[in-house]
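A protein chain is absent from this complex, but the other protein chains hold their places.
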Amino acid sequence: MRQTILFLLAAVFAGILLWNGATILDLPQQVTNVGAYKIIYFHVPAAFTAFTGFVTALVASILYLATGKLRYDAFAAGVTEVALAFATANLISGMIWARYAWGIWWTWDARLTSMLVCLLMYYGYVMLRQAITEPTQRARLSAFMSILGCINVAFVYQSIAWYRTQHPSPVLGFREGGGMGPGLETPMYWNWLAMLCLATILASVRMRQGEFATEIDSLRRQAHSH
Amino acid sequence: MDPREFQFTFYGLMIVWLIITVYVLSLALRERRLRQELDRVKRMLEKS
Partner (left out) sequence: MYLRQIWTIAAKDLRSEMRTKEALNASVAFSMVILILFSFAFDQAEDLKGLLGGLLWLAYAFAGALVLNRSFARELQNDCLDALISSPAPPSAIFLGKALANFALLMAVELISLGVFAILYDVRLSGKLGLLSLVMLLATWGITVIGTTFSALTVNLTMRELMLPVLIYPFLIPVLMSAMILTTDLIAGVPIATNLVWLRVLVAFDIAFTAVTVLYIDVVLVG
């Protein structure tokens, strides 16, 4: 059952990617005054996928604290790790685009900075999980950290946004205008769907690995008790 | 299309899939290690 669903998701992912990739290739080369804009079709969906993952992990963490079921914890852990991979992809592809469009690799803008902080914080989360061996303790502490982390992301984003509106930077002007031309945005959402399918597959693989690990642990304990 | 623009678009798209591929590979490696470990522990348990 699980495998069928995963294969189905993989098929959907590949289908959307191929068909959508062709659409994106057909789009005009120049639509805005910025070049290399097609990176956005993978850059933005990666960010959406990452944030979907972080929010899902938050919900799973709260559910774990409410019910105490370890399944929610395994789910939160898997989703967070996959979201981290997508967030990294988002950040680095964004840097490559920035090097072309702005001539710099990095700028301390609200979005860039909060994504980086997000990344550092959730790497901390993964590190914390690796450092704790006792499953229920690991689940409790990391769920708590996940909740704190989400509050902090809101604070970081808001304070850096204020900071940068006080010191406006011309480089960011076009981002505020928002809105691409008609028909240019839809491929982005399709790619988001494709990436969500991929992320679901990866998270479910990661979850099963978590189950393996607990099985190994319990078998070991059995072996030692003999 | 200006060749530099093409180059950067290409790099940008490649890096997204490269990072995801690296993550998938790391998942596969971990999967193999876990399976080996599971086998080892199971065998250990059978012997005793």
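Brief remarks on what is shown
A and B are the chain letters, set down in written order, and residue numbers restart from 1 in every chain.
As a working rule, contacts are C-beta pairs under 8 Å (C-beta built on N, C-alpha and C of every residue); 3 or more make two chains touch, one makes a residue touch a chain.
On a predicted model such as this, the values are computed, not experimentally measured, just so you know.
Seen in the complete assembly, the chain not on display touches A. For the options A:F7, A:W105 or A:F144, the residue in contact with the chain missing from this view is A:F144. Checked against the full complex, the one of A:L65, A:M95 or A:A223 touching the unshown chain is A:L65. The missing chain, though absent from the display, is touched by one residue of A:W19, A:F155 or A:Y189; that residue is A:F155. Considering the whole complex, the residue from A:L58, A:A74 or A:M121 that touches the absent chain is A:M121.
By the touch rule set out above, chain A reaches the unshown chain at residues 65, 117, 120-121, 124, 127-128, 131-132, 136-137, 140-141, 143-145, 147-149, 151-152, 155-156, 158-160, 162-163.
To be clear about the criterion, only the chains that are shown with their structure count from here on.
Of all residues in chain A, only 29, 35-36, 38-39, 42-43, 46, 82, 85-86, 88-90, 92-93, 96-97, 99-100, 198, 202, 205-206, 209, 212-213, 215-216, 219-220, 222-223, 226 touch chain B in the complex they form.
Those residues of chain B whose C-beta lies close enough to touch chain A in the complex are 1-2, 4-5, 8-9, 11-13, 15-17, 19-20, 23-24, 27, 30-31, 34-35, 37-38, 41-42, 44-45, 48.
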